[in-house]
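As you look at this complex, bear in mind that one protein chain is not there, while each of the others sits in place.
Now for chain A:
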Amino acid sequence: MTEKKLLMGNEAIALGAIEAGVQVVTGYPGTPSTEALETILRYADRCGIYTEWSSNEKVALETAVGAAYSGAKVLVTMKQVGLNVASDPLMSLTYIGVKGALVLLVADDPGPHSSQTEQDTRAFGHFANIPVLDPANPQEAYELTKLAFELSHEFEIPVILRTTTRVSHSCRDVELAIAEPAAVEASCEGFTKDRRWTIFPRLTAERHPWLENVQVQLSERFSGLPYNSVSGSGKIGIIASGVSALYVKEVVKGFEGLFTLFRVGTVYPFPEKAALSFLKGIEKLIVVEELDPYLEEQALQLTGRAHLPVDIYGKKNGFFPVSGEYNVDIVIDGVNKVLADLGETSRLSHASPAILRGELPPLPVRAPTLCAGCMHRTVFYAFKQAAKQLKKDSQIETIFSGDIGCYTLGNAFPLNMVDTCLCMGAGMSIAGGLFRTNPEVKQVAFIGDSTFFHSGIPAVVNAVYNGADVTLAVLDNRTTAMTGHQPHPGIGVTALGSPSKAIDIAGVVRSCGVEFVRIVETGNLENSLENCIEAAKEAMEFKGPSAIVFKGKCVGITKSGTRLTIDPEICTGCGFCVKQLGCPAIFLPAGEDKPLIQDSCSGCGLCAQICPSGAIRESGVKK
């Protein structure tokens, strides 16, 4: 019996995977991929699926590979930058192949909305020789997930299910084949020793022709699939994949006689046969795709090889934007540019809005910032003060290296405490490099607890081994906050909520050979700021690698305390609290000279500790 449910793309993928019989699921949280594994967690017990948050994407993939070698069906989830971390095992895995089935969900983030890169996983599939499926909406995401498992099992290769933010995070009424997920097959055949599991130059040489041959077979197979479909009857062809194909459909509505649309759902290996039959009779081809000109390159190559007299309009000749997220309006503009170039008389028109963007009055900027009461603010502020002292006492400057997580927001005005940020785990190692080249400057690196386990530990080992004089501040807020509060190895709880051994960060740092290791609680203490400043100073003055583990709790997972209030009688209106901290709960109403604290205050007490006139105190109002 089928059933319609309102599902987010990621949820649809999870249900598709369960229906396909997935037995092991691993991943590392990363927007916009996270909810896929979280949805599996909801069914893990009932359906008998082993599910874990691994310490990073490489570990997640390798764990999944072990299960797949044993014949299990496995899913690994990550975002596009996570695939970089997992790329080392992945590149070898394609040669070896799998038993069972192995599907990688990789979520791309055009825009980008919450990522360090706009990289395109379709290109990665091409690079690594892994088939890539590219759904356009949650319904297709659900169906293509099932197809990915089938293909992986049949061809004994890993398969990438690639989504983008507008697929992962959009919700739609999805038609499911099975109303409620049922228990999956509990057993798999188990691992059988065989030389095929041990990569060696000789094996690689043997497997490479097989791997290339699989690409040819897959391209053939893909050409016959309904996910690569042609619609319309016009002489101008349009090729698109993913959510861009939906934008095109919306744009050409009413112009079906002018355009023929080729929607590609299986992007790599390119379904050449289907593409060639679409291209028959087409003289002009428009390519609409976010991120890389991947389809455009395929089309250029194919038309060249087949000697087809087709002009191609896309990113390469400037008709479409080369970066950023697309939408209907951008696609209309691009298509109109092409129509103008072709001397066509018809044009697509934009809807007429009530008000044009240019007519809007000036609007306040709402930059993302650390939450009200976030422990990171206290730590950043403490280091800022410690660095000021260091400068005053000994003319030593400080450089602050950051990392990926909530605490990247420490770069926001007015804290401005992140001078470098590259990728997960890089803060400490970059600080090490800066130390070599700026020996007169003090280096401080910030890292979150989850990131510490993800890829921070090797950087600590390196700093100690090579004697880099860096102070490491671990911002341990007891969760993976940026992606929605997933547990990690430091918490003592698994993804499913069962108790496990908590790995002690300070202990790990010590065992790496760091001699100065301090633990500071940032909690609700009256003098927590003072403690933090004191510890920061000591650590920065220590010669050689030093570390402080700041322990607090993310306000997202704790009950907030009593709200604070500003006594207008005592407040002098110096504005110190507003200008120094950037706490979103404190603001200065337009035209007023004394700030107010609003109800988002979680009562951390930081502002009360810095107010020079003691005007901030408890209000007695519980939040």
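Throughout what follows, a contact is a pair of C-beta atoms (placed from the backbone, for glycine too) under 8 Å apart; a residue touches a chain by one contact, two chains touch by 3 or more; residues count from 1.
Criterion: contacts and distances are computed from a predicted model.
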Under which of the names "Hydrogenase expression/formation protein", "YeeE/YedE family protein", "Indolepyruvate oxidoreductase subunit IorB" or "Electron transfer flavoprotein subunit beta/FixA family protein" is the non-displayed chain listed in UniProt? "Indolepyruvate oxidoreductase subunit IorB"
For the chain not shown, which residue from A:Arg202, A:Arg357 or A:Lys543 touches it across the whole complex? A:Arg357
Have a look at A:Val59, A:Val85, A:Leu339 or A:Leu370 and name the one touching the chain we're not showing. A:Leu370
Which of A:Pro32, A:Pro487 or A:Gly561 touches the missing chain? It is A:Pro32
Which of A:Lys73, A:Lys99, A:Arg122 or A:His169 touches the chain that is not shown? A:His169
List every residue of chain A that touches the chain not included in the displayed model. 4, 6, 31-32, 113-114, 137-139, 165-166, 169-173, 243, 246-247, 249-251, 253-254, 327-329, 332, 348-357, 359-371, 406, 409, 412-414, 482, 578, 582-590, 596, 598-600
